[in-house]
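Would you mind keeping the following structure in view while I ask a few things?
What you see is part of a larger complex, with each chain still in position.
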Amino acid sequence: MKATIYVTLKQGVLDPQGEAVKNSLHVLGYQEVNEVRVGKYVEIWLEGKNRAEAQKELEEMSDKLLANPVIEDFRVEITEG
Amino acid sequence: MKELTYREMGLNDQEFENIKTIMGREPNYLELGMFSVMWSEHCGYKNSRPLLRTFPTEGPQVVQGPGENAGVVDIGDNQALVFKIESHNHPSAIEPYQGAATGVGGIVRDIFTMGARPIASLNSLRFGPLEDARVRQLFSGVVAGIAGYGNCLGIPTVGGEVYFNPSYQGNPLVNAMCVGLVDIDQIALAVASDIGSPIMIVGAKTGRDGIHGATFASEELSEASAAKRPAVQVGDPFMEKLLIEACLELIKEDLVAGMQDLGAAGLTSSIAESASKKGRGVMVDVSKVPRRETGMTPYEVMLSESQERMLIVPRAGKEARIEEIFTKWGLDATVIGYVTEDGMFRLMEGNEQVGVVPVAALTESCPVYYREGEEPAYYQECRSFNPFDLEPADLAPALINLLQSPNIASKEWVYRQYDHQVMTNSSVLPGDGDAAVLRIKGRSKGAAFTTDCNGRLVYLDPYQGGMQAVCEAARNLACVGARPLALTNCLNFGNPEKPNVYWQMQNAIKGMAEAARALNTPVVSGNVSLYNESADRAIFPTPVVGMVGLMPDIARRRGMAFKDEGDLIVLLGELSQELGGSEHLYLAYGLEKGAVPPVDLAKEKSLIELLLDLAEKETLASCHDISEGGLAVALAESAIKGKTGFKVNLEQPLSRWDGLLFSEAPGRAVVSVKPSKLDELIAKAKEQGVPCLTLGRVEGSKLIYQGNGQELIGVALDQAVSTWGDAIRCSMK
Amino acid sequence: MKFGVVVFPGSNCDADCYHVIKDVLEQPVDYIWHREKEIKGYDALILPGGFSYGDYLRTGAIARFSPVMPAVMEFADQGGLIIGICNGFQILLEAGLLPGAMLRNRSLTFICKPVWLKVQNEATPFTNQLQKGEVLQIPIAHGEGNYFCDPSTLQSLKDNNQILFTYCGPNGEEDDIHNPNGSMANIAGIRNCKGNVLGMMPHPERCSEEVLGGTDGFKIFASMLKWCQEVRL
């Protein structure tokens, strides 16, 4: 089974990286870009488990390790299997 | 954001009454918020100010004492060192990486705000035991945060200290120190004087970060604090780097009348502090402050602790040039108000007045509490404990345990993550000496830096422990060959409203002040962090001392590593048996007790003078002070660093040896010399009245400790190296 | 010999390189601000270490689009010497002046420590004062120095002797234990085909004076000077 976890900075948390990317896109002439936020995209391949169990476990993993709940939100998506 | 009551803002009923009296009316929400942050311990020092006054703050070397963003000491040639240490304990407990990173950012701003080029960072860290997974997470997060921010700025992190003890389990300590170099005629101060001159804000846009951070830093950590927690500040070291370069350019061209960083309590504090110096007022339009988020209220704007922002008061007619420089660095500066005559802090939102407070009310009127200390019960009980009532532990295992104790073991796992060589000045690197040494480009002189505090000793005996912290710092500087000049300090204590905690503060500060006087190292800056308590207990009182020193010729710097086979090993200072408060007692018996070996300031002073004298004559091959783990560990560390063995022999009538080997009594150092220089050493020691005892010689590949000619401990060098070298790295795997 | 040190926002070893050239190598040197569109009158450029643009997104990714970069590439075309150190190396990779890319250190941590380097090719403008096989000690300080390229690129690097420095042990052991960051084939520094552009992760400017504990790094700057004064003329 394959799952994808999207980790993004919480609303209102400064994203220096996004700022830097936006500015450089402007320099490259892409003026139409208003905002950029950079997050993490984690792909996990795992065995056995039914979807429900897996979902639960993946949420745990994200909360414990993949995301930093203090500044980040996450979303779990089981993409295959 | 739901409205807080004055109590939730951290003000007590009496303080609220005072505010109403000062104002002659009920303050509005914005005004109340401003009072609450300015009157917090973090900004107002309401519990500590009476004690801080007892510090010696003057001396011929002092250019600027406490009261500015950082202290300044003269190092000759129209040059000065600008330095300060500051805590970021609570933010780091919540989010270790960002908490530590923004801690570095904050102290670095304090330094370049003075017009100085930051040249070195140090940090003093305290955590619970490494066996705890959460602690390991905190530890690695904090170290990564310091590295992430400091490395990006290109300021070398050259030193510091790390201790692990259960008392810090729920409340880690993260203190960051920064040192800057400035030409004395270029020092900038935080003042807004000329009436009508504009006030500019530059750097990051303002968001809702860390609102009430200052208040938050003035309360005990609890489950609740997690909920109450303001949006965590995220650091942007790249923005800070641009600010450093741009601001130093402004100073170089003499374009600013006043410059102030935005730290705790954000705009409120930095504007109030700048205005108060000359009794000025300000008119500020909050709607002009560039925002990162929409719908922010004046309250949120004025209390935001968004990082990487500076306040600039231009010299008349220099605005244009200032704009130019900021544009060059891709920064935009915005005028948000101007200086007024009437001493009032006026806040507008567009053309509506949203608040007005007397500047002095926020600064000078901050209440001061003269509290009563009370000697805690544990004090006498611990003092009266006699370690010699214990069965002596097996010596060899005891030494191994000491070498692998994270409080003594190599801190390489930490400093490998710090860029400690950028700026190409570092000439005694982390781990190689008792203090960091930097060359001053274009001069023959060098500067040395260290931070020190043994919280356990301060807990057992605040007065002795406080003296110790200052003495160890000075001794460490002398060991590398630098004369101690002045100190900064970060007073990490528990809740001052508890008489036992206040007693710890009183006595620790008394000890620090006496030692600072005796050693002629005045206090020129510092920071106070109180309420360091978690559910179950207060931290060990931990007044961290950061000290700077000067050596006339950097060629005479000294490391701790033994050099050549055949060199003689000499103890400077007395043989001691006292085990009170030692790491050995803790490791071998689980005890944190005993009378702390007393400091003799006169002896400390003569040891320091001797070490400086020997540096000038380049008599010594190596020099290492005796601290945690005692004589045995000091010898082992010099051997490990020198990749060589040694053989020493101790003589005494007593039958037990644990005292002699593991006592952490102050005022001592282990040195090595070429045999040809022994007489010179002995003569010098006599002159200074420092006891001087030849213990043995550098030789072979084994660490051999003898007592009255019998082998007490024999450890293979390789084993010592791996035991001491791998301890922390392995527990962090 | 005239050097130019290119300064990007966030460069932080620019002053260190400037110091080595001016005060140790004793040659003329200027800073070149990243907004400059023209580079004239220089014999060699240094792209210094640091965190250009905070190294956000990828190290060197944003700097590579600085206004100065076209001029830097033209300078390279015309055979001018370019040495990219640490972040400078990363920028050269992003700009395509050198092949390959940098991944995060396999330890995932920043690493600051002295390492040993084996000189693989002495017949270059950057190594002519060194011996093939000679072992140097030079410090590294980076979080992303884990060099990567595809197998065919690696082969051509080898075939054209483009690998100048590899990580090794004190006695030249080119093994995994002495590979600090996981770099492919222990690669620490490579040059372009033409031979006038060098990228290296270690910091020679940090060990060019006794007071800093070593002078091995100086030999690289000395080689550039030698090449410029003799070989080239």
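A, B and C label the chains in the order they appear, each numbered from 1.
Criterion: a residue touches a chain if its C-beta (ideal position, glycine included) is under 8 Å from a C-beta of that chain, and two chains touch if they have at least 3 such contacts.
Nothing here was measured: the structure is a model prediction, and the numbers come from that model.
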| said: Given that a single representative per chain kind is drawn, write out the copy numbers for the whole assembly using the chain labels. | reply: A x2, B x1, C x1
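The rule is simple: only the chains that are shown with their structure count from here on.
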| Chain centre separation in whole Å, for chain C relative to chain B (CA means) | 36
| field | For chain A, residues contacting two or more additional chains | value | 16, 20
| Where in chain C do residues touch two or more other chains at once? | 53-54, 56
| Of all residues in chain A, which touch chain C in the complex? | 16-17, 20-21, 24, 27-28, 38
| query | Which residues of chain B touch chain C in their complex? | reply | 144, 147-148, 151-154, 236-239, 241-242, 329-330, 415-424, 426-427, 429, 439, 441-442, 554-555
| note | Counting only contacts in the complex, chain B reaches chain A at residues 94-95, 97-98, 204, 207-209, 231-236, 238-239, 292-293, 306-307, 330
